[in-house]
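Excluded from the complex is one protein chain; the other protein chains are retained at their positions.
Each chain carries a letter (A and B) given by its place in the written order, and its residues are counted from 1.
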Amino acid sequence: MTDATLAVSADPTATHAGEDASRSLASDAWRHLRRNPLFWISVVMIVAFVLMALVPQLFTSTDPNEAILRQARERPNADAWFGRDIQGYDIYSRCIYGARASILVGVFTTLATVLIGGFAGIMAGFYGGISDSVVSRITDIFFAIPFLLGAILFMATFPNTVNSPYAVVVLKVVLALAILGWPSIARLMRSSVLQVKPNDYVQAARALGATPLRIIRSHVLPNSMAPVIVVSTINLGAYIAAEATLSFLGLGLVYPAVSWGVMISDAIVALRTTPHILFFPSLFLSLAVLAFIMLGDAVRDAYDPKTR
Amino acid sequence: MAEAILTATDLVKYYPIKGGVLRRTVGQVKAVDGVSFELYKGETLGIVGESGCGKSTLGRLLMRLEEPTSGSVVFDGIDMYKQRGKAMRKLRRDIQIVFQDPYTSLNPRKTVGDIVGEPFDIHSDVVPKQGRRRAVQDLLDKVGLNPEHINRYPHQFSGGQRQRIGIARGIALNPKVLICDEPVSALDVSVQAQVVNLMERLQDELGLSYIFIAHDLSVVRHISDRVGVMYLGKMAELGDEDQVYSRPTHPYTQALLSAVPVPDPTLREKREQIVLKGDVPSPANPPSGCRFHTRCFKAQDKCKVDVPELILRPDGVDQHLSACHFAAPREIIETIDVSEIDAPTGGWAAETASEWAAEKPS
Partner (left out) sequence: MTTTAPSDAATTRGEARRQATASSAYKPKDGCLLEVDDLFVEFHTEDGVAKAINGVSFNLYQGETLAILGESGSGKSVTAQAIMGILDMPPARIPSGQVRYCGQDLLTMPEEQRRKTRGPEISMVFQDALSSLNPVFPVGWQIAEMFRQHRGMNKSDALERAVKLMQRVQIPAAKERVKAYPHQFSGGMRQRIMIAMAIALDPAVLIADEPTTALDVTVQAQIMALLQELQEERQMGLILITHDLGVVADVADKIAVMYAGRIVERADVYDLYRQPAHPYTKGLLESIPRLDQKGQTLTAIGGLPPNLTRIPPGCAFNPRCPYAQDICTKDRPELREVLPGRQAACHFSEEVLHG
């Protein structure tokens, strides 16, 4: 760290002479984020995918499960923008409708892992001692299960049928991924809490007689959240890819649910002659995953003062 | 004769060292190893020592941020370590702490108002909710900060200003005792005097008693009434500021004083320098007998075996507490009393109480 950082911060109050500027770390991070083009690109993409998930009708009026066998394997044309697959489904429509599964799985899995992992990490990091030992060992056990393999086993044990309601199907996938995904968040939160805990401001709160709950809520959590947020955002992309993988293997979503993974699986058989069937769902999948990874990167850069 | 507001008796804190596959305790870091002293009402007791002497651990023990391995602290007639829950929380109002590092002692995600106001939120019966904002602004003003900055965040303040915020938080509940753990060590030289002056003023205004922990002997001399010198977890010498600085009897104190540089080049040839042999031993493996014997220029066989007690020993004028078998006074520094001389002129205010008022708009 050169003298410059010391120099500039020597008299910060003079920077906003006159106004009562209050710049929290969050608003500082936001200012930095705003200026990052990658952030906006990823936001646009994510908004697009979320809209696709919520209101697919906005993008297409075709039924994704309408199979027109006569027109199977059609190249992209005016009628079906992305062409049709081997069963005659409109690929464009299916790409749009497939977003829902991905977004739902991604979002809910992330929420679940943050809640479970976050709680576990705080218990381990803040209380230490026996609490830490027990939680850490449990975390290690779950961590040791290979992610995809575990998910496959879970889904194979609780298979979906054609009649399973959409919500149940999605929930199963979310559950599978969350059960295997929470340990990494727990570890991250634990190490983050361990870094925050020895800080003097936490000790000051203890010296004032604050209850542990207050200390966690007010001091520890806000300051340990940042790495968890960054990693969770990136993990969201990974969970989308995981869902696609499970569906590809036939273990995730099944008909009539639409998923990019299923589309990719269907497309393999006709790859040589009609690559467009594979191309479009892969493109959507890649862009969705990429969008979240870019967002996570941008958020990390915004929060980390050293990269400025 | 002032009464003792805080009495520490035989405070001990050992940290276990874990090792091996099964993480058994293979040793102990003897951070504080039997420290006793009294703090009188309205005085400043300075605790000095080098790194590893245990002074910071002592500060945390006095705040009960750590549980002692043994020993007791009686604060205002109450046995501190026996209190629990609500009673302990109530006790905490009367003894507060100011930390060393202005960058980690304030929660970066909270506004200054929230930070200084937190004591009122935790002890909600001290100030009613409507009065809290006003109380916080009063505190900011008292420590020389602009009350209008109540909504700013710590990173918008300089190191010295942050330290003032920490002090404001420390005095919010009107404590009786303030433990100051190296409060000016991390500050620039020109800012240290501001904060030291502020602390002196607050002590007079609020009737506080300070335990001032520091490694800078010059600052400690300036602010303290009595001084204790620590070495490897034990108190080597304890006495009035005059006794310890002008007639130290413990060889460690003597060596320490001889090593402190004085901003006066004319003293170069005149001051003697006692060089200590070797390195500071590890607190995990302190020497037998007198802990200082491995580096002491006076050490004899007795010192390797018998632990010297901290008892009154003559120092040429009267007597004060010293833990050395061969304690003898030695003048290391020639003290000049400048309190009669007028405060230096030349336009400087005798004390810059309100730092923000002195800032001219640029």
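Criterion: a contact is a pair of C-beta atoms (placed from the backbone, for glycine too) under 8 Å apart; a residue touches a chain by one contact, two chains touch by 3 or more.
Please read these numbers as outputs of a predicted model, since none were measured by experiment.
The chain not shown here is touched by just one of B:Thr25, B:Ser218 or B:Ser288, and that residue is B:Ser218. Checked against the full complex, the candidates B:Val29, B:Leu61, B:Leu256 or B:Leu310 give a single residue touching the omitted chain, namely B:Leu256. Touch with the hidden chain on the side of chain B covers residues 50-51, 158, 160-161, 188-194, 196-197, 215, 217-219, 221-222, 241-242, 245, 255-280, 297-298, 330-331, 333-340, 343-352, 355, 358-360, 362.
The working rule: only the chains that are shown with their structure count from here on.
Here the spacing of chain A and chain B, counted between their Cα centres, is 49 Å. Those residues of chain A that touch chain B in the complex are listed here as 9-14, 17, 20-26, 28, 199-201, 203-210, 214, 218-219, 222-223. Contacts from chain B toward chain A in the complex involve residues 60, 63, 65, 88-90, 92-93, 96-97, 99-101, 104-111, 115, 118-119, 122-123, 148-149, 151-153, 155-158, 161, 166, 169, 173, 361-362.
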